[in-house]
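Each remark here refers to the structure printed beneath this line.
Only one protein chain is missing from this complex, and each of the others stays in its spot.
Letters A and B mark the chains as written, and numbering starts fresh at 1 in each.
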Amino acid sequence: MPYRSLLLKLLSAGLVFGAWEIAGRIPVSYAFPTFLESMQSLLAMTLDGSLFKAYAETLRPLIVGVAISAVFGIVLGLWIGLSEKFDWLFSPIFIVMQTAPLAALIPLLVMAYGIGLTSKVFVVCIMAMPVIVLNTAGAVRNTPFSMKEMARSFLATERDVILKVIIPAASPLIFSGLRLGISAGFIGAILSELKITPTGVGDIITYSRSIADYPAMYAAIFSIILLAVLFLNVLEKVELHLFKGNNRGYASD
Amino acid sequence: MDNAVSVRNVSKSYGEVEALRNLSLDFPRGQLTSLLGPSGCGKTTLLKIIAGLIEADSGEILVDGKTVTGPGPDRSFVFQDFALLPWATVLRNVAFGLELRGVAKAEREETARRFIKDVGLAGFENSYPHELSGGMRQRVGLARALSVDADVILMDEPFSAVDEQTRRKFQEDLLSLVQNESKTFIFVTHSIEEAVYVSDQIAILLPRPSRVSEIIRPGSFRQKSVENIRRDSEYLDIVDRIWASLRSYVE
Partner (left out) sequence: MYLFGYKLPGMSSLLVWGALWELIGRLDLTFFVPPLSKVIVTLFSIIGTPAFLSALGDTAYAFIMGVVFAVVIGVPVGIFMGKNRLLDELLLPWVNIFLSAPLTALVPVLMVLFGFGVTTIIITTTLFAIWIIILNSRAGVMQMNRSLIEMARCFGASPLEAFTKIYFWAALPEILGGIRIGVIRAVKGVIIGQLLVSIVGFGALFELYSSNFLMSHFWAVLVVLFALAFTISELLAWLERRVAFYAAKR
């Protein structure tokens, strides 16, 4: 059946949104609006511009935080992957950071740095960096030995090996680490808005909840999830387009 | 006979295990010498020491009269698992050795294209390794090793990871390659038939301790056409002889 995959995706979406609509009509709870009501509210917020203003607020710490985490995270990850000393010194810290529920630090950060952009950027960074660092370090360390040996046999210098073999070989994992880091950063951004200061989209959520405007609340949440998903998918497509060689088929070939 | 490569009293241990002990061997110029033996006899270790990828504990390797201290432009290597860059096209992979030597892009791509054609992969310049079969991937590896124009080509069981039919074709092609190029080939294998088929000289290595037990120089059938070699009686005799002596070393 042609277009089977697309049809099934549409069917799947249709089933879920349909179930949402039905659940809203029953209603499952007074606080559960229907799908259509929520979409209406979403449309209204988009058209009157309030949604864009809110996202401008929310995305600021996210973008800054992710940019910082990406740059520092990848550099740190490379260093850790390449140097045994660095690995011994820093890996445990990042492993701890990844396992620990760092979200608990948020109130602390707020106390230390106030409720402004700085603490939100901090939150995004502590959520995003560990996974970027660890993925990068792991990918570097697991570069196939035979490839490095091959490069040496063709007279590659240390620099050549790092730039032409290790980093390209690690790039799919680095990118997936980036995507995971961005997801985690997103969680951090939303969390800091719900918990620290009501701004941006977090504010729409808390405010509409307090005035019992549930369609608006659900609409905002829907938009967050939609945005996150779209962005990550676009990122993946961009990676595959820019780095055509990253689509490497299966390792079992 | 002029020797391109001389191994003199080379020893190498890995902790307790003695991979090579005081091994000496000569490799005549312009010919193909096989290192044949059961697993654990140190043949790949010796090959990598000659390549300069591993350092010997003692002894020395002379290539064209000069001592080996590391990888050099006079030797190139063909890997058992192909060792291709999966994110690079065939063209870039073949040109990789030249790229590392600083050759300009236009020039190295032109050279690469020539060798891609020579190994029979014309048309696949822009394909990626995962789109190719095992045999094609090894041809990329071979083209890469040839394109840097080294005097000595080292091959580490290059045909063991491809299917039997492709392997036979490779062996036939290797014979004409050795004849047409004036390079020295050192070839590691554990297949007796393969060694007798392709080699001008076979060095049989035995393990524990690793040593050269015998050097065989197949004679008359080298001149025969490729289809007839496998039925030549000298060929079959040598194969049987080698198997008889190696048999006891297979656990």
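In this section, contacts are C-beta pairs under 8 Å (C-beta built on N, C-alpha and C of every residue); 3 or more make two chains touch, one makes a residue touch a chain.
Just so it is clear, the model here is predicted, and its values are computed rather than measured.
A.B. asks: Since one chain is left out of the picture, which of the remaining chains does it touch in the full complex?
C.D. replies: A
A.B. asks: Touching the hidden chain in the complete assembly: which of A:L36, A:A103, A:L173 or A:L240 does that?
C.D. replies: A:A103
A.B. asks: One chain isn't shown here. Among A:T118, A:S146, A:S171 or A:T206, which residue touches it?
C.D. replies: Touching the chain that is not displayed is residue A:T206.
A.B. asks: Which subunit A residues touch the hidden chain?
C.D. replies: Contacting residues on subunit A, toward the hidden partner: 4-5, 8-9, 11-13, 15-16, 28-29, 31-32, 84-85, 87-93, 95-96, 98-101, 103-108, 111-112, 179-180, 183, 186-187, 189-191, 194-195, 205-206, 209, 214, 217-218, 221, 224-225, 228-229, 232.
In this text, only the chains that are shown with their structure count from here on.
A.B. asks: Centre to centre, by mean C-alpha position, how many angstrom separate subunit A and subunit B?
C.D. replies: Roughly 48 Å separates the two chain centres.
A.B. asks: Considering the complex alone, what residue numbers of subunit A touch subunit B?
C.D. replies: Interface residues on the subunit A side: 144, 146-147, 149-156, 160, 164-165, 168-169, 171, 243-246, 248-250, 253.
A.B. asks: Across the complex, what residues on subunit B touch subunit A?
C.D. replies: It comes out as residues 51-53, 71-73, 75-77, 79, 81, 83, 85-89, 96-97, 99-101, 128, 130-131, 144, 148.
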